[in-house]
Every structure is written in structure tokens, then in C-alpha cells.
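The other protein chains are all here in position, but one chain of the complex has been omitted.
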Amino acid sequence: MSSAAATAEYPKKHYLNATQGILSWLLTKDHKRIAILYLVSVSAFFMLGGLMAMLVRLELLTPAGDLLGPDSYNRAFTMHGVLMVFFFLLPVVPAILGNFVLPIMIGAKDLAFPKINLLSWYLYMAGGSFTLYAMAQGGVDTGWTFYAPFSTTYSNSYVMATAIGVFINGFSSILTGLNFIVTVHRMRAPGMTWFRLPLFIWANYATSLVMILGTPVVAIAIALIGLERVVGLGIFDPARGGDPVLFQHLFWFYSHPAVYIMVLPAMGVISELMATFSRKSVFGYRLVAFSSIAIAVLGFLVWGHHMFVSGQSVYTSVVFSVLTMLVAIPSAIKVFNWSTTMYEGSVSYDTPMLYALGFLGLFTIGGLTGVMLATLGFDIHVHDTYFVVAHFHYVMVGGTVMAYLGGLHYWWPKMFGRMYPVFWSKISAMLVFVGFNLTFFPQFIVGYLGMPRRYWQYPDEFQIWNVLSTAGASVLGVGFLLPSFYLLWSLKYGKVAGPNPWGAVGLEWTTPSPPPTENFESIPVVEGGPYDYATGEKIFVLKGKEAHVV
Amino acid sequence: MSDVAHPGLAHHFESYEQQRQSASLGMWVFLAQEIMFFGGMFLAYMVYRSRYPLAFIAGSHHLDIGLGAFNTAVLIGSSLTMALGVRAAQLGRRKAVVLFLILTLILGSIFLVVKYFEYSEKWDHHLIPGKHFHFEGEGKFAEVPQGPMQIFFSLYFAMTGFHALHMIVGVILILYMLRPAWQGKYTPENHNYVEGFGLYWHFVDIVWIFLFPLLYLIGRH
Amino acid sequence: MSGIPFFPYQASTVAGQVDALYFVWLAVSAVFSLLIAGMIVYFMVRFKRKSEDEHGREVHGNLMLEIAWSGIPLVICLAMFFWGTKVFFDVSRPPADAVEYFVTGKQWMWKIQHPSGAKEINDLHVPVGVPVKLTMTSEDVIHSFFLPSFRIKQDVLPGRYTSLWFEATRPGKYHIFCAEYCGAEHSRMGGSVYVMPKEEYEAWLSGGLAGKPPVVAGQELFSTMACSTCHMAGPASRGPELHGLFGSDVQLASGRTIKVDDAYLRESILTPTAKVVAGFEPLMPTYQGQLTEEQLNSLIAYIKSLPKLEGAAGQQAVAAPPATGGEG
Partner (left out) sequence: MSVHVSSVKTYTLIFLALMVLTAITVFVAYLDLGALNNVVMLTIAVAKATLVVLFFMHVAHATKLIKLVVVSSMFWLLLMFAFTMSDYLTRGWLGVAGK
């Protein structure tokens, strides 16, 4: 923390106390307040999803199915996947961090469509409610992938309610993407050219493209599943000559790009963190910016890698395999660029940076195993085993969740104007890192040994690895719980942070913390790049007043 | 255009031009999303039509080409009235806006009513996919298997159903716009809403422009 | 099994190839992970912030470096892609002499039929050193036949055939898993594959497992199901000649030609009118719902076994199918 913080004062009027009362929150159009609404609700869904994960891990402690019945187990991992993917990881970075800082970063007073932004949150809550209803009724047991014909004809669980939930939630995601795209195109402050945009903006822009072009396809696919179940349409029904593999195409056409919805904004966070905590601009800014777009675009052409053993044509598999390899290259570029950003930098060990460095290591492992999975001859052995489970937790938890926590710890003082206890936050970062590896590394091994995923009981020889994994999960759980305590504590008792506790550049650090409702007294004029640490010059000019940088 | 005190200017925009541009980009991005939404069904159509050509021909023969063509004309007509409505708003002609919105509303409703009769005819002939489905083919279609026939009709209902749903939403939105239109709220400076809605309505028309030949006109010779 | 297991047994000809892919990838991953970790740690220490208002020295990029770290992973990936694809095709293409077994998946069991007609549930006995091809289908949802020690798996779909082949190299007992989630008992839908020396396998077969070879069963069905009334070969036949049909190209009434494979035969029997043969009326009734998956397998096996006839051979050949190996 820079010394600036010590003398800072808490502003009297800011977005949190601008208006009072619960309605002023529920009807707010302020992007910052909507971000807080998301923060609360997304965290709740994460806890619920985490609870399901704990059930799964506990059941798997022993080879026999002793804690849960098979039906409960299947519901537990399905609800875990559905909640975590659709209600936690997809919205977490864009809807919380993106909503909060995106407009400020580009010098705007709000997103282009504040009402639609609020509508997004309501759709999210509506979708969530349907899913919770399904859960309360007894849950769903189709897996988060809803494969037909199991989901359409054979499952006796609350598929319809969940499908409606996911469908509605999809539109929340679409509207967020729409808002971001229009905002980035139309609301940039004067002088904020495309190549002066912080990389977080580039990443969110790329994400939004995926949200717009991909989400509707999964929406219609899930809708057709629902209609097949309820009204008896027969589009995927093999008994009537339908092809269940067609559903997989439609599902993965979205759901592969969706993994980039989950990771691109996280990558944007990492770009910001590496620059701020190395006090230096990101190595190869343009390459990183273009990589985001490349990932978003190429990411649409690889979905078939989930279907190598599905009965898809072998020739199509070959095409998807090589394209998957290609999409890994921009990610590789980014990892190297981030690492070398530290070169000749001024590297601090603040909590957000610890998370960022954790991300680099874990995402590398997750990504490399992803490329392994893309290798045809290899995937036929490990497909639908714990190897895949380990891969995606490495990228999703080790990657995105780490980045999210880093971003949260980075912007927390901006959001609430107060610092959290540094010591505890570092402890939690370490616990997460250690617990995470202990949980998921053994799954690579047990996966290669042949343990299939979605197994409620398993042969004895796999037990040792499952015990390690369950042990790790409990450490991980503690690591994730800690922040909720000290962050809440800091709201009231934390040290006042001041406008720029990290000595960072970027428009959001020129506003008071917490920022006023309108963000800026007047729209700033931007005269420099996003990470001009070295020049030490003032790069933003507010009308009449100058903002300080560094 | 000056940015002081424009009647329709929202607080977070700097100028009305910025707001207008945002609205139109936003609407187009929304339509991009719609294209992909219907695209999923068109893809399913493509897969099954190439797989079961005969069933698709048989199914198509069971659709009423007259009603289909009539509805196509009605929708194109409604697109015309909608376009003229937007034009009236651009020029600030209050009564013309109202008139064209009402005409569009009427045409849209006619389309839906015709659709209703088509659907109920399918119901009477047991062509609703599901347990009671039974297709009586004649002549060269006598032997077309029931499964693929069900797939044809599933696609028919899914595609026209989601299309009709969009029409219904459109009709509701017109009803919602009538009052401000009557009050003269849509002016040369402030007609984003009508214009955005127009885009939506035309898009729905385009979907039908594809649905009509793909469903009604297969193998008619 | 003793000790902590790290790798599954290598019990098929392809297992070694898949493991080789794995080990090379592991090495590549280790190198890159250590490289990244090394860089991070070194930079953290070397460029640790010394004072509060210190800032970094601007380094904007380095073209050569960036080309290197895009190019090297690209080359590695492409190399692994080609290798992986080669292995994939080896695993996908059964040798011509592979012995065909039928596998039917059903919630939650595997029904397996040997070429000799022997039937088993959840267990699969195979001779060592003989290429085996499994032709698989499902009666309900999607399952997936997974043999970890052989490093192969393939989804098993309702309404369609998929296949899998292997040549076991090491006698023993190995897991069969269902790898595609299929409902409540998914994790119990498995059993064992027993790889046995040839003589033992023969002995096991003669151990009184009832069943007719599919070709024989198929031949019987062919007459009981009245197929023979139309498909009797010769000019009077109402249906097309089935001899030598498998693997040939058939001209359809729609003008298309199609290669006859398992899927086509299946479709021709279940929904004959979906693809009508040129020059024939769509007379054939549908057999959907009248045949079990096993019966269908048998019929197809029988049709596949019919050799191409030279000249106008006629009825006899249909009546007397070629003798096929394996006793019941």
C-alpha cells in the first residue's frame, strides 16, 4: 500500500449513501450499485455451489456409496455444475467487477443502458429462482450438460424448472454483453482511443461478443429440450429418428465459447494486476489486446473437441482438434506477456498480486492439460474421466476464481473505500493455492488411471487419490470462506483506503473511493495510454481540475 | 445537435446523438443475438431435411400453401406500414404515426389469427407431435415412417411457434407505444423507440420470409 | 493391486501409443510450467519493490521474444496434433480380420454377444492377440464403453451403431466402465473384460454358454420375419437382391447413391421408406418395434455374411447361407 492511504479521508457523499432505503437499491440504475447487487447474489450462489461440491467430495471419500444415495449424488454434482457455471462463473467477473469499473475506466458516467443493466440482474435472479425452486423440489440429475435423450425422456427430476432457469439466465448474460458492447463503442471519454483502453476493457469487450453470438444458441437448445419433455416435440429423440448428437453440437457451440466467457474477463483482471503491481505497462499491450479478440473468435470454431468419442465424424474431429490447438496459442502468448511484465518492474507482494501469480501457475497447468485433451489419440482415453474434471477446475477455479479474488481484493478499496486486513488476506490466498492443488492435482492421476467422472462409487484402488482430493477440498473451502469474514469486517472497521491505495494509474483511481454516483464531476479527457507508469506524467485532465497519477 | 436540455436525453449521455447511436447499435446487437437464436432451429432443419427428404416433402404437402402465402403478404404489408410509421415519427407527424402503428397492429393480428387456424387444423388431424400423433400419407407418401414425420412437425411447430411468440411480443409492444404516440411523444428529435421497434418488427418479417419457402414450398411439383 | 497406482495397465496394442503421447505431453508441460514458475519467482525476487514510490522501467515489448513464444508452442502443438491424429486413426480403423462382437447398452448393463453366439452380461471374455471389433448400440440413453487398460472408449448411442476395436496383449482381468452419464446406476454399469490365452478362451466358450451365432439366428429370423418372401433373389423378387450388398454402392430413388454400411442396413429394416432403392416401390413394411436390438444385430450379421453372387444364382444361395466359424 502506498503512503497516500494513510492520510486519506472517507468521502461524505458517494454512491453507497447517495440515496437510502431498500427500494433505492432494488430500483437503482447506477452500475456500481448493480455491481453490488450482483456481488451479494453471485456470492450466495457460489456458497451453495460450494456446498454441493463438499457433498460430492465427502461422498467420494470412500469407494462405496455410503453417504448419499446414487440419486442424491447425481443431483449434487448436477446442481454443483449448474450453479457454478451458470450462476457463478459466467457472471462473476463481468457482472461484478466489469459492471463496477468498466464505465469508470473508460470515463463514462454509466453503462449505455442502465435500465437494461438492472433488468439483467432481475433476469439473473429470476433464472436463479427457478433453479433454486428445482433444487428445493428435489433437484436435477442430468449433469450440467443436459444430454438428450436422458434429459428429455429418461430423467425423473426437475429438468424443466432448471431449463427455464438456465434459459432466462442466458438472457441476463446476453443483455450484459449488449450493454458492454454499446458502452465501449459509444461511451468512451474524449481521447480514450481503442489503444488507450485498459486491457480489462478489451477482455470484456471480447467476452461480450461471445455472449451475444453464443448464448442464444444454448437458449434455443435448452428450450427444445424443455419442449421435448413437456409438449412432446421430437427433435432430438432417437426413437423418432432424431439425433441426440445434434443437441451436443448446439450445446457445445455455446458452451465451449462459454468457457472463454469465463476466462477472458479474468484474463483482463490479470492484465490490470500485473501492470499495477509491477508499476509498469503490460508487456506487448497490442498483442495481449488482439489475443483477447482472437480467443473470442477462434473459440467458436473448436466446440467439437467435447465430442471426439460421441459418434461425431472422425474427419470433423480432426478439424476441431487442430483448431483447438490454434486457439491455445493466444493464451500462451498472454501467459508469457504477463510473466515478462514483471521484468524491470517494481514488483510488490500485495494480496491481489499473490492471486495473480497463483493464476499464472494454475492457468498454465490447466491450459496445458487442455491442449493435451485436444490431442485426439489421447482424449479417447481420458474423455469423461477425472482428468477432464481436473483440467476444467484448474482453468475455472485455478484460473478464473483466482483472478476474480485478485480483482476483488484489488478493487475492494475502490468499491467500499476501506482496506481489508492484509495479513488475513494473504493467509487466505495461500490456503486457496495449497488447498486447490491438493484437491485437483490428484484428479489428473486418478483420471488417467481411468476413473470416470460422475461416479458415485468407484473401485477401491482409486481411493488414495480421492482421499487426498477430499482433504484438499476442505482446505480450499476454508480458504474461500475466510474472505467473506474479513471483507465484511472491513466494511465497517477497515482502514480508510483513499482514492488510490495501490499507486495505480487508470481512470478509476482518479475518483474518490467510494466514487460518487456520477463517477466524474465532468467527463475526463484522456491524453495518455493506460499504463503510463514510467513517464510519471499526469495523463488525465478533468475539466478545471487535474487528477494525479502516481 | 446541441447537448443542452434535449427532452429525450438521459443523464448519462453527453449528447442526444450519442444516445441515438447507442440505441441503434444496441438494437442491432440484439438482432444479432436473435439471428443466432433462430439459427439453432434452422440448423436442425438442415440436418433433418437432408436426412429425411421424403418426410419433409410429405409434411410440406400437408401445410396450406394458400394460407402461408396469404400470411407472407400480410407480414410484408405490415413491414411496409411499420416502415411508414417510423418515417412518420422521423418527420414528427403525430397522427400518421398512430395510424401506421394501428395498421401494423391489425396486420400483425391477422397473421396470428390465421396461424391459430392453421394450428387448430393440425390438431384436428393429429399432427401435433407426441403420443397422439398420426400421419396419414396418401399416394407416394403412404409409407413415410411416422418418426421422421414427427420430426418435421416438431420443427414446424418449434420454428413457427417461436416466430409467433415474437409476433405476440411485437403486438404487445405496439399496444404499449400507442399512448405515447397519440400524445405526440415521438418527434423528429426523439423517436429511438419507434425506430428500434421497427427494426425488431422487420426482423420478425425476415424470419418468416425464410420459413415460408422452407416449410410450405418443398417438393410441390 | 498393491501400492499406490499411478498408471493403468497396458493391455492392448494401442495402450503404449496413447501412453507415449501422454509422457511426451507431460514432459512438455513440465518444461513450460517450470519455465513460467521459474520466471515468476526470479522476477519476484529480482525486481522486488524497494521503495513506495518506485516504478518500473518501461519495456514495451520485444518482437523476437514474442515471435518465439508464439512460434514454439505452435510448432509443438502441430507436431502433437499430427501424432495424436495418427493414433486416433489407428484406434478408429479396425483391421479387416477383426472378429465382430455385439454390445448393447441399456440402463444399466452391458449385453454382449460373441460371434459364436455366446452371451454375457457386463463381462467380456476375449482371446489374447486377436483383433476384436465391437459393434455397439443402446436401447435407451447414451452410454459409453470404456476400457481404461486398453485406452479406448466410444459412446454408444440409441438408434445408431458405433464401434470400437482392440487387440488385447496381456491376459488378465480389467475394468469395463460406462463413461457417459446415463442415470442413477451409471457408476455401477460396468464389469470386467477377461483377456485369456486362445485355448482357454475356446475352453471357456465350450463351457455351455447357450446361444446361436448371430448369422444363424439371423438366417432363421430372415424366414420367420418373412423377409425371404420378398428378398428371394431372381427376377420375381419384389425386393432388391441382398447378396453382396454390404459395402457396395446403392442407387436410391432420390438419385443419390449411398454406401451400404451398418447404419444403412439398420435404417432399411426399421424405416425402409426413408431411403428407397431405385427401381423398387416402397413396399417393404417397417420393422420398427418388432425386433429387439439383438435380433436386429443378427439380421444385419446375416445380410453382411451373404456373398456376392456370380451370374443369376437364385434362390438356393439365399436358402443356404455360407457356413461361418464358431459353434454355439
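As written, the chain order gives the labels A, B and C, with residue 1 at the start of each chain.
Operating definition for what follows: a contact is a pair of C-beta atoms (placed from the backbone, for glycine too) under 8 Å apart; a residue touches a chain by one contact, two chains touch by 3 or more.
Just so we're clear, the structure is a prediction, and the values are computed from it rather than from any experiment.
Asker: Of the chains you can see, which ones touch the chain that is left out?
Answerer: Hidden chain contacts in the full assembly come out as A, B, C.
Asker: Tell me which of C:85, C:135, C:149 or C:273 is the one touching the absent chain.
Answerer: Hidden-chain contact among the options goes to C:135.
Asker: Where the complex has a chain not shown, which of A:18, A:314 or A:478 is the residue touching it?
Answerer: A:314
Asker: One chain isn't shown here. Among A:76, A:161, A:197 or A:213, which residue touches it?
Answerer: A:213
Asker: If I consider the whole complex, including the chain that's not displayed, which of A:304, A:450 or A:530 touches that chain?
Answerer: A:304
Asker: Looking at the whole complex, which of B:67, B:84, B:102 or B:178 touches the chain that is not displayed?
Answerer: B:84
Asker: Which residues does chain C use to touch the chain missing from this display?
Answerer: Within chain C, the residues touching the omitted chain are 92-94, 135-136, 154-155, 157, 160-163, 247, 259, 261-263.
Asker: Hey, which chain B residues sit against the chain that's not shown?
Answerer: Chain B touches the missing chain through residues 1, 17, 20-21, 24-25, 28-29, 31-32, 35-36, 39-40, 42-43, 46-47, 50-51, 65, 69, 72-73, 76-77, 79-80, 82-84, 87, 90-91, 188, 198-199, 202-203, 205-206, 209-210, 212-214, 217, 219-221.
Asker: Tell me which stretches of chain A touch the chain missing from the display.
Answerer: Touch set of chain A with respect to the missing chain: 185, 213, 217, 245-246, 249, 253, 300-301, 303-304, 311-316, 319-320.
In the analysis below, only the chains that are shown with their structure count from here on.
Asker: Using the touch definition from the top, which residues of chain C touch two or more other chains?
Answerer: In chain C, the residues touching two or more other chains are 271, 274.
Asker: What positions in chain A touch 2 or more of the other chains?
Answerer: Residue numbers touching two or more other chains: 239, 241.
Asker: Flag every residue of chain C that touches chain B in the complex, lowest number first.
Answerer: So the residues of chain C in touch with chain B come to 254, 271-274, 276, 282-283, 286, 288.
Asker: Would you tell me which residues of chain A are touching chain B in their complex?
Answerer: Answer in residue numbers: 108-114, 116, 174, 177-179, 181-182, 185-187, 212-217, 219-221, 223-224, 227-228, 231-235, 237, 239-243, 246, 249-250, 253, 518, 523.
Asker: Going by the contact rule at the top, pick out the chain B residues touching chain A in the complex.
Answerer: Where chain B meets chain A, its residues are 10-14, 18, 21-22, 25-26, 29-30, 32-34, 36-41, 43-44, 47-48, 51-52, 128-131, 133, 145-148, 150-151, 154-155, 157-158, 162.
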